[in-house]
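Omission of a single protein chain aside, the complex is shown with its protein chains in their original locations.
Which chain is which? They are A, B and C, in the order written, and residues in each are numbered from 1.
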C-alpha cells in the first residue's frame, strides 16, 4: 500500500472495518443470536457504509468537480458522474 | 412570478404541491383518519421533499460548482456550501 | 380540536410547523434567495418530515401491532400496513 495516498490508506482502513462488521453479522446469524442483536449490527453497518459514502462524495466533489485545475470538459464529466450515482438519491 | 426563471417556476410549482400534501395530512389527522392513511400521506410527502432536494442539489452543483464561468473562489464556496448542507448526509 | 387526543394535537402542531417551513421555502424561491439558503430550508423540511414519520411509525407500531388488546387479525393487518408503507424503505 506504500504507493497509496494518505486519503486512499484511510479509505482502505475504513473499508476493512466495514468488512470486519460484515463478518461479525454473519457470525451472529450463524450462532442464532437474538434478532435484535443482528438488527443492531446491521444498523451499525448501514451507518459505516453511509460514512464511506460521505467521504467518497466529498473526495469526488473536490477532486473531480471543484478542483481549479480541471478543464471544463473534465469538470462537466465529474459533475455528471456525481449526478448519475446520486441522482434521485434523496427521493 | 414573471421575473422568475423557468427553473424557479418549476420549483415553486413543486413546492406548492408539497404544501397541498401537507394541508391534506393535517386534514387527515383532524378527521381522525386511520393511522395507516396518515402514514401513507407522510411517506408521500417524504418522497416529494426528497424529489425537491434532488432538484436543488442538481441545480446547486451545476450552477455553483460545475459552471465553467465561475471563479476558483466562487467554485470553492459553492462546493463548501454543498458539503455543509449534505455533510454527513449519508450516515 | 377539542375532540382530538393529546397525541393528535401534538401531530397537528408538528404538521403546522412543517406547513410554515414549506411556506418559507416558497418565499425564498420567489425572492430569488441564494441557492444555498433554499437548500438549507429544504434539508430542514426533510428533517422535520422525517421526525413526523418517526412519530407516526411509533404510534402505529404501538397502537396497531403491539397493543395487547388487539385481535390476532387486527394485529396481522397492522403489521401488514406497516410493511406496505415501509417495505423496501431502507433500500
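Just a few scattered comments:
The rule we apply is simple: a residue touches a chain if its C-beta (ideal position, glycine included) is under 8 Å from a C-beta of that chain, and two chains touch if they have at least 3 such contacts.
Owing to the predicted nature of the structure, the values given are computational and were not obtained by experimental measurement.
Interchain touches from the omitted chain, evaluated on the whole complex, reach A, C.
Even with one chain removed from view, chain A keeps its contact list with that chain: residues 1, 4, 8, 11-12, 15-16, 18-19, 22-23, 25-26, 29-30, 32, 35-36, 38-40, 42-43, 45-46, 49-50, 52-53, 56-57, 59-60, 63-64, 81-82, 84-86. By the touch rule set out above, chain C reaches the unshown chain at residues 47, 49-51, 53-54, 57-58, 61-62, 65-66, 68, 72, 75-76, 78-79, 82-83, 86-91.
Heads up, the rule we're going with is that only the chains that are shown with their structure count from here on.
Between chain B and chain C, the centres computed from C-alpha atoms are 16 Å apart. Centre-to-centre separation between chain A and chain B, using Cα means, comes to 24 Å.
Residue positions of chain C with contacts to 2 or more other chains are 46.
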